[in-house]
Structure formats: structure tokens, C-alpha cells
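The complex appears here minus one protein chain, its other protein chains still in place.
To keep things simple, chains are lettered A, B and C as they appear, and every chain counts its residues starting from 1.
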Amino acid sequence: MALTAQWAEAWIRECSQVLTEHRTALIELDRAIGDADHGENMQRGFAAVVAKLDAGGQETPGAVFKLTAMTLMSTVGGAAGPLYGTAFLRAATALGDAAEIDPAAVVGFLTAARDGVVARGKAEPGDKTMIDAWTPAVEAAGTAQSAGASAVEVLEAAANAAQAGALATEPLIARKGRASYLGERSAGHRDPGAQSSALILQAAADTAGRQQ
Amino acid sequence: MALTAQWAEAWIRECSQVLTEHRTALIELDRAIGDADHGENMQRGFAAVVAKLDAGGQETPGAVFKLTAMTLMSTVGGAAGPLYGTAFLRAATALGDAAEIDPAAVVGFLTAARDGVVARGKAEPGDKTMIDAWTPAVEAAGTAQSAGASAVEVLEAAANAAQAGALATEPLIARKGRASYLGERSAGHRDPGAQSSALILQAAADTAGRQQ
Amino acid sequence: MTVGLVIVSHSSKIAEGVIELAAQMAPNVRIAAAGGTSDSPSRIGTSLEKVQSALEEAEQGDGVVVLTDLGSAVMTAEMTLEFLPPDTRSRIRLPQAALVEGAVAAAVQAESGGTVDEVASAAERAVVSI
Partner (left out) sequence: MTVGLVIVSHSSKIAEGVIELAAQMAPNVRIAAAGGTSDSPSRIGTSLEKVQSALEEAEQGDGVVVLTDLGSAVMTAEMTLEFLPPDTRSRIRLPQAALVEGAVAAAVQAESGGTVDEVASAAERAVVSI
């Protein structure tokens, strides 16, 4: 079964819930190498999106993602705002006004989202940012899709790779964002944005799985 | 007649009055190449000194100058605070606890004051600052004293040279202080601090003349 | 008319303070604040919405120079520019400058009629205080 606007909306609502549950955990990650607001930023941003979704009117996955993008940009407050905002905006552009998302389109919108984060933040893999979750996620998604996986399976592959990528940020030294102020002392802590990216992609896989 | 603590106090009170009269003029000079507060800064600073002098207790010229220095530093607010503060502090140090100031001591305390402004602000002659009033003043004072002038005559020579120096700042390009933000556009305006320095030295000569 | 300025800071106090400081030397320059998030009470952070309305406030036709504090403010500002029509955007500059020092230098340059490029480069040259 291909993914629809209904799934896209369910995904964003699930993000809001999951990020609320992980609010404190993300704050603690950000306290260690940042300014202790990533959990708050993400919770507020997605809550604002949910409030807009409640008003209805988004007919395509692309429209849901565009609304998500625009709202995150104005409500998150931290670096995650323009970064996730750009990710969802590029995903929306990649999907256009398609009503359904097949496995290739899943890889397409994930790739566009990742490229958006790179364009906005200019981080490279290994800089200890959310890119270190998104890049393996995009690669795993591509591999799964080439092997004939379903849309749900592609998202599951992406989510697993993102979580592994987030864990793998722990030994890294930050070279972008606030954590880079800490230099070598940023090593030994997981990047909060990489972790929230993994949670968001897991929510994508979970909601897609439930709709099947 | 040598100059005493009574003269020193009269001088500072006269400064307060003269700077109040020239408040608007100094503000206008500072509006052209600065932030339009030099008149306000100087008026407030010297009014605060007068309030302290009213409490009494300054037995020597040095003590009057030290009180003046400390009060200006905390009340002027602009660059003129540390600059005139340092000038009067160095003048106080040069005079020690002498009860009277002879012509050589006039040259001595003026030189010390000028050196204090240079030490604090690191301006050179021609940088379009108060130094361009103080330096010719010190030179004229030295020349007059060598020629056998009285204390009053030494102060008059200094005041006249300071006013000429202030006028001569008009074509200069500022290289220190706020006016240096304007670069070449600072030319064509008189430096406010050079003008207030000339007023202050004129007040010194006038009060000394009246006491004779 | 002069080039306008927008001050994007994570802290609304910083944005307001920079404006009071820069305005002293540049009373005729339009300087607009985009400080803090747009929810109320405003948190420490930046907001696309606030940058957008500050840009509108500062623009009088001669262009706007945008000054930012931390990296995420730069990202918010860059994103805002992407939503502008090309001709508006072509009159906006986002120099790499120190916020307070750059804003004062830029304001003085704008006050004396500098172009948007001159104002931006005045900001970039003001790395530490004069």
C-alpha cells in the first residue's frame, strides 16, 4: 500500500507525541553540549504544526509537509527550526502534488530532506549534527528500495540507520552548531538533533506500519 | 600670587557653569561626528563634582583634582569620563599635597594631565581628539613659563592655544573614538572633546585671573 | 532614504539594546529588531516570522543589511531571504560580522548615505570595537 496524505498527517501527529515523550531526554542531551532547549524547541514546534493540521485542508502529503515546514520555521526557535523546516520544505517540493508515495518516492523525499539540511547548515558527515542520522538513513532507504522493499520497509530501514547514526555521534567532536564551541569536550555525548531525527524517522516507520 | 585649593575649587565650579552654558553647542558638535551626548556628559559630570565639592574637605589643589577625577569617571558616561578622569588624576598626582601652585607647577600639572589623556586614549596629535587641544596648550604653557610668565599668564597661554587647537581639528579626519567610524566624513567638523578642553582651560585662566 | 538594518538576535534585549546604541549615531536609519522567538512570552531563539516583519519594517527601497548573533540566527535569516521575490532579495545583504560592533559601524555608514554593499562591508570590517 502506498503512503497518502492521511499517513503524512498521522506521521506529524506521532512526531508531536514522541517528541513530547522525549522532551526531557532531548533537553538533557542538549544540556551537555548545547543550551538545553532542543526538547523544548521540538515539542513546541510540532505542537504548533498539530494545531494547524487540526484546522484541516491538506489534501496531499506534499501539502502536509509544506505546512509542517512553514510552521517549524517560525516556532522552533533554535537551529532545528530552519533545519527541519528546510528538510520538510524540500520533501514537499520533491513530492509535488502527488497523492501517493511509492517506495521510490520515499527515497526521493528523504534524499531531498537530507539535502535540504545540508544546504541550510553546511555540515558534513562526521560533524556531529543531525546529518549523521539523515545520511545513513537515506543510504539505507536507497538500498532497501533497490532490493524491492515496500514503503514501510524503506522507512523502517531509514529509521534503524538513523538511530545507529545518532548513537555513532557520541565519540565525535562537533564542528557545526553550538556544540562546536565546546571543541574536543563535545566528544562523549550524543548529538541532540541526530537523536530527534532518529525519533522522527521512527515515527514515520511506525505510522506507516500501522496503516498497512 | 600662586594658585591655591581655593582657586582649584573655583576652577571646577566655573567648569560646571561654562559647560552648562555650552551644553547645546557641545551636543551639536557631537551630533555631527558622534552620538550627540558630549554636552550632556560634561554637564552631568561636572555637576556631580560640584555636588561633592559642596560637602567640603578638600585642603589642597591635588585633593580637589582627585575628587574631580574620581567623580568624572563614574558620572560622565562617555569616552570623556575616563579621559578627563585620568587627566585630573594625573594632575593631582603631579601636585602631590602641595598647598600652592607656582608657574612651573602649572606647566607640570598640565603636562601630566595631557600625558594621562594620551596614556588612556592612545591618540596622537592630528587624530582629531581632545589631544589636539591639550598638546598645543601644554607647549604654549611651557613657552610662557620659560619666558617668566605668572601662573595666570601661563594658564592664559594654554587656554588660547587650546582654543586654536580645537579650531584646527575642523579639517582633520578622526582616527580615534566614535568619530573614526565616519572616516573621511568626519572632516569639516570641530572635535567636541577638543572644544570642551578649550573651555575647561579657559575657565582655569579666567578663575585664576579673578583671584589675582 | 537610507539603507535599513535588521538586528537578528536570540535575545530580544540584545536586539533592542543594539538598536538604541546604533540609533544614537544614526538617527535617520531605520533599524528593526528581530529578537527572540515569536511565541509569548518570547523565548531565547529566532523566528522566521520576526525576521520577515523586521525586513519589511527596515526596507525603504535602498536595501537592508541583516546582522545576526549565533549560527542559528544566520540560518533563520538565510531561510527568510529564500522566500523573498528576487528583486527584494537582491537588495539585502547578510554580512559575516560581529553583531554589536558591526551594527554600529553599519548604522554610521548607512546614515551617511552608503549603498547596501558599503554598509555591509562596514559591518564586516568592524570585527572588534573602535
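Annotations for the structure displayed:
To be clear about the criterion, a contact is a pair of C-beta atoms (placed from the backbone, for glycine too) under 8 Å apart; a residue touches a chain by one contact, two chains touch by 3 or more.
What you see is a predicted model; the values in this text were computed from it and never measured.
Residues of subunit B in contact with the chain left out of this view: 35, 37, 40-41, 44, 70, 73-79, 81-83, 85-86, 120-121, 176-178. Seen across the whole complex, the unshown chain contacts subunit A at 34-37, 177-178, 180-182, 185.
On the side of subunit C, the interface with the absent chain consists of residues 9-18, 20-21, 24, 35, 44, 68-71, 73-74, 96-101, 104, 127-130, using the contact rule stated above.
Here, only the chains that are shown with their structure count from here on.
The most central chain, judged by the distance from its Cα centroid to the centroid of all protein Cα atoms shown, is C. Mean C-alpha positions place subunit A and subunit C at a centre distance of 30 Å. Separating the centre of subunit A from that of subunit B, both taken as means of CA atoms, is a distance of 65 Å. Within subunit B, not a single residue touches two or more of the remaining chains.
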